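The complex is shown incomplete by one protein chain, all other protein chains being positioned as in the whole.
Take a look at subunit A:
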Amino acid sequence: MVDQYGFERAEDFNYESYEDFMSKHLAVVTRRSKKWSKLLQDTVKIEKNIKVKRYVRKGVPCEHRTQIWMAASGAQDQLDRNPGYYHSLLKAEHDPKIEEVIRADMHRTFPDNIQFRASSQPCLQKALFNVLLAYGHHNKDVGYCQGMNFIAGYLLIITKDEEKSFWLMDALLGKILPDYYTPTMLGLQVDQEVLGELVRMKVPAVWQVMNSHNVMWTLVVSRWFICLYVDILPVETVLRIWDCLFYEGSKILFRVALTLIGHNQNLISQAQSLSEICERFKQISHGEFVEDCHTFMQKIFMEPGGLSTATITKLRKMCRNRITSA
């Protein structure tokens, strides 16, 4: 059995609880879909305002996702302003080193998704290769970093379009996210520390247990940031997070992390050793709490409490100084 995106369901997939959830969820999705259709009928351009923000937080219906992501992130503007650019990148001469590292990850991106099988028609592996190759030559400071394969893969699954995926990738890496994928990965190191500071303020019990067992944040959360929750949280939940990521920016990544950690603070803080802590951090990204994407998305805006952009900016600055002067 595969889901609507082509992912095979795990052997232990719980169909009963899924059907339970879906019967409620479908009603929500249908309602949202109608509202979105009306909104898009009445508007020519997606603006940033309270109403659209509320709509985005409640989920962009699948049929409008590409359009909303493209509009909200500025990717559409870039595509319109640079016609033919993507294809010219593909036609140009390529750095064999970048080509090789990208190729090495082709079979290792979504072996559990039928659209990425070499035998499938059409096979998304070729498209994935093209998007990553073009991006690696477009942004030479970044080139290719593992993790980008999972992101480009999701973009292709949703947009089914290489060029759009390329410009969405550019919006993410060039504008929305800090420097996560550059050779030093400084932005990533900073955000891991920022999360640590936020946990210290908001979930001190977890901060304490991490501290007493000497667990560095990068050990348990680097994948969360590098993969933007792809392959960590359930597909539908990731897409809902990405709706907000494209519309509101990278702050959402902290909200998700803080909710996961805060909601499971008892479980984590009772861990007795480093390996138990790691095990529990893996455990909290599974189960009903994260499967029910609609409730989960409501929780991320409630449970961690206030989280102003000013706080994040301040913490990022502080942590960046701490890391670079170490």
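Convention: contacts are C-beta pairs under 8 Å (C-beta built on N, C-alpha and C of every residue); 3 or more make two chains touch, one makes a residue touch a chain; residues count from 1.
One rule holds for everything that comes next: contacts and distances are computed from a predicted model.
When the unshown chain is looked up in UniProt, the name that turns up among "B30.2/SPRY domain-containing protein", "Ras-related protein Rab", "S-adenosyl-L-methionine-dependent methyltransferase" or "Proteasome subunit beta" is "Ras-related protein Rab". When the full complex is taken into account, the listed residue touching the unshown chain is A:Asp231, out of A:Glu162, A:Glu197 or A:Asp231.
For the options A:Asn130, A:Ser222, A:Ser269 or A:Ser285, the residue in contact with the chain missing from this view is A:Ser222.
When the whole complex is considered, the residue among A:Val60, A:Leu89 or A:Met185 that touches the unshown chain is A:Met185.
Summary of contacts with the chain left out: across A:Val56, A:Ala72, A:Leu128 or A:Cys145, the touching residue is A:Cys145.
Residues 101, 104-105, 107-111, 145-147, 149-150, 181, 183-185, 188-189, 216, 218-219, 222-223, 226-227, 231, 274-275, 278-279 of subunit A touch the missing chain (whole complex, contact as defined above).
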